[in-house]
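Reading through the structure tokens given below for one structure.
Other chains dropped; remaining ones untouched in position.
Chain IDs A and B follow the sequence of writing; residue 1 opens each chain.
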């Protein structure tokens, strides 16, 4: 079968790889659709991020859906032909953090398409993959493969929303409207947020935000001081989801956030210089959110029950053999929100 | 002006009463619509509940909306003609519990149409009422007076949902589908519940539950053991909202509730005999929910922003002069969910 293998920055190849053997408790899956994530882009554009660098050829991709081609001899509850979304998260289940239910902090995590450990964990942008049954979540008929592949980034958004605590009746600000920011809008709306305001530096992502339920969007490239309208009485918003990884976005939101406000930091962004005295004096609660665990099952069920709709965020679907074009499109925020690859 | 005054069980009269003087910080409101609540029915049918008994004539009613007729001399931010929902809750703001933000436990609460204290607190089923500005919450044009009058019971439901903690992705069981149970369905759906199952002894309320978003309803008069389908692996539901006040409903749900499940007890029901060992061994968390405080503002905003729709629960609207007929209808669960009075 064929797979998309990254060798170095800019060097992404369609290569033939072997299908691994099927263990008794595993499923062999025909991958149908895969979403290009920001980390895939980073590997492609820069060969990695921070200290995580491509050191050997690695199949990219961790947002995929497909259909079951073969079931292992000991598998129960799955049948050939069933369509599934595949969670790329494979925690050990045994370490200190797994035992506490904090699987996203597993000491021995193997996450698809990640160069964090050596040898790298091979990814899912491939025609066929073998996965464990606990990674497989069945899709309803009305959920397309492409929507199914979005269960993964939706899980990231749900995890951030879960970490923020209850949102029913809360006023929410989202800074940065890439796919994760936009999915947070969807998740926050689903969780009962009363008001959702979204900021970004570009017009196209903000249009997407409005499509998926934002009440108001602010282009901070055009109106950099627009958040000043929310600073009366020490601040308006109850919760900030910072999804840009941009220091300016984070700091500029502080005056619009009420005392005891919650800052969910989702965007990665290296070092940031923050006014610590504001965090102290307003008693903010700055929480990191990283990946997900139980949220993957919830994401699939929300899609299956039509309780969320991610279709407006799918900008385009290209054949995997056009990966170069697809990655270029995914990198262009003026044209694309989420770009999918088809492995048909 | 005229008001609906209860004198004793079964003795509800249309009487002329005086309009109280308008203080500088108050609003005079032309009441338009009022909802009949379970407690109004109890006063009417039984002269009270528990130790709370009608001891002097009392205007009934605490779920009302109307339009501003006159504003006090010191009022800012309100104008004649604006339409508002009126919160019946008037905590002192000064006592130990108010200072902790627990206004629903105020040591000196004056709640419209309540015989809890002597003299009784007169209610809002009247043509005109004078209220404080902090009781007044503006309605959007598209929200009818009748919907506005439902901000109060919706607040009760929102308070119960808030007390239950985050519901995003949770499996919810609601036992008892009177107006509060049905509004909990609406609120739980808005808060992101993944699955909502509703039980009741009657068919009509369950039809309403389906209209407002329940996934499945169970008529326990017909299929008393239907919850047995949810007892595998120590129980299926994460949260139970008990809104019937019925001991059997509460106890029969225990096996379907997972360990660490949350039981929100909303229904009032005197004494109940409970299997304490189950509460201990499954580490349930049985929480009472009583009235509301901050939720009233949220209820009105959810209505204003069309984030909830209470219209399917309005069964009928009758003139206040037909109160007897209206109360009889409100008491008939086979015909009515929420019955409103018009004070036009």
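As a convention for this text, contacts are C-beta pairs under 8 Å (C-beta built on N, C-alpha and C of every residue); 3 or more make two chains touch, one makes a residue touch a chain.
From a predicted model like this one, the values you see are computed outputs, not experimental measurements.
Participant: Total copy count of the complex, if 2 are in place?
Facilitator: Altogether, the complex is made of 4 copies.
The working rule: only the chains that are shown with their structure count from here on.
Participant: Report the inter-chain centroid distance for chain A and chain B in whole angstrom, where each centroid is the mean of the CA atoms.
Facilitator: Spacing between the chain centres: roughly 39 Å.
Participant: Which residues of chain B touch chain A in the complex?
Facilitator: These residues of chain B touch chain A: 158, 161-162, 165-169, 187, 190-192, 194-195, 215, 294-295, 298, 301-302, 305, 307.
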